[in-house]
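Yeah, one chain of the complex is gone here, protein chain that is, but the others are all in their spots.
What follows is subunit A.
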Amino acid sequence: MKEGKMASSFTRILSSKRNVGILSLVGGSVAAGFLLHREHVTAGEPLRRRYPASAEYPDLRKHNNCMASSLTPAIYAKLCDKATPNGYTLDQAIQTGVDNPGHPFIKTVGLVAGDEESYEVFAELLDPVIKERHNGYDPRTMKHPTDLNASKIQSGVFDERYVLSSRVRTGRSIRGLSLPPACTRAERREVERVVVDALSGLKEDLTGKYYSLTLMTEQEQQQLIDDHFLFDKPVSPLLTCAGMARDWPDGRGIWHNNEKTFLIWINEEDHTRVISMEKGGNMKRVFERFCRGLKEVERLIQERGWEFMWNERLGYILTCPSNLGTGLRAGVHVKLPRLSKDPRFSKILDNLRLQKRGTGGVDTAAVGGVFDISNLDRLGQSEVQLVQTVIDGVNYLIECEKRLEKGQDIKVPAPIKQFK
């Protein structure tokens, strides 16, 4: 009989190591046979050299990432023999953080999830990492609100003399399939199949087409580059060390609607990345399409028996802990040549809970006084709340810029409350 099938029906029970007692209830040689197989797997590798946890503990003395801050030898010892149901281990989760010590100024996360269960099985490490990264959000006690009702948004149409473009992105993972660091080729292809199948059901302004990275023609590739839609094989060691670039470009692709305002990346850093965007300042419409599109995709996959990874502790589950909750980054490209030179700029952004990036995205510089301004937070506030924060904040920044244009002074706003 196929041990794999047996494994899947027992995965939830067996996610801890307390399987012996339960299996003894099942009875018979089937269970014994399964137990033998299971032992061969979960005992790790019976003929492998085993060292004490202290000999395996990584050298993190030069490291500056959230994983290194929280991974004590004691936590390592406790978790190093555990595995999620599909076999993902602590060493695999932290590999990217061990391999990339970080930067003195930028604190990276330093670990990834291989599947939904990683967040449970390795909670003792993940919870403090989440708390540090998400400014005090405590997954043990707090609940994350999800709200994709775009009608609640107030104003949200910016002055287009300043705002050049508006964009909202998030990610979604398909429950039951491993995440990019751990997925097999077949799982990755299954993600592609499930998502592409659902997307083919989108209608009207959301009608679109899928371009597989392995099959796209030269013309299609050039068009996608010109539209700034094409994503490349990751080069950042933060990603490659986590194993998410394996088997590239197999199972990867880009879907977008005919109007080029709704775009989905498949199997890049997450199962899916969903992006709504337009030129100009109509953030309200961008968010409205975002919510409508997301809900429609969710309905379409549910019709086919699938769902997104989500729980009320962590919201939407994604590969990187930094993207938990809403996974949402709502931002604009906005001209702030005067304000950006004001020494109070950083403080203003901080208090508005916004961050700046160059117009090439993360890790790029601003060009011609045009900045990418987006929300800092991801977890602990809903989508509606975060987008409203961006709208209110960007409006404030534009007001500042206008005042500076007229030679008037500006004020640093009071810090807004973090968890609403």
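The working rule: contacts are C-beta pairs under 8 Å (C-beta built on N, C-alpha and C of every residue); 3 or more make two chains touch, one makes a residue touch a chain; residues count from 1.
In this text, contacts and distances are computed from a predicted model.
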item	value
Chain excluded from display, named as in UniProt, from "Septin", "Myotubularin-related protein 8", "Longin domain-containing protein" or "creatine kinase"	"creatine kinase"
Touching the absent chain when the full complex is considered, from A:Cys66, A:Leu79 or A:Val98	A:Val98
Listed residues A:Ser165, A:Ser178 or A:Asn375, member touching the removed chain	A:Ser178
Selected residue (touches chain absent from view) among A:Tyr88, A:Phe308, A:Phe345 or A:Phe371	A:Tyr88
Residue touching the undisplayed chain, where the options are A:Asp59, A:Glu204, A:Glu218 or A:Asp409	A:Asp59
Residues belonging to subunit A that touch the chain removed from view	2-5, 7-8, 41, 44-49, 51-52, 55-59, 83, 85-88, 91-92, 95, 98-99, 114, 178, 181-187, 189-190, 214, 240-243, 245-248, 250
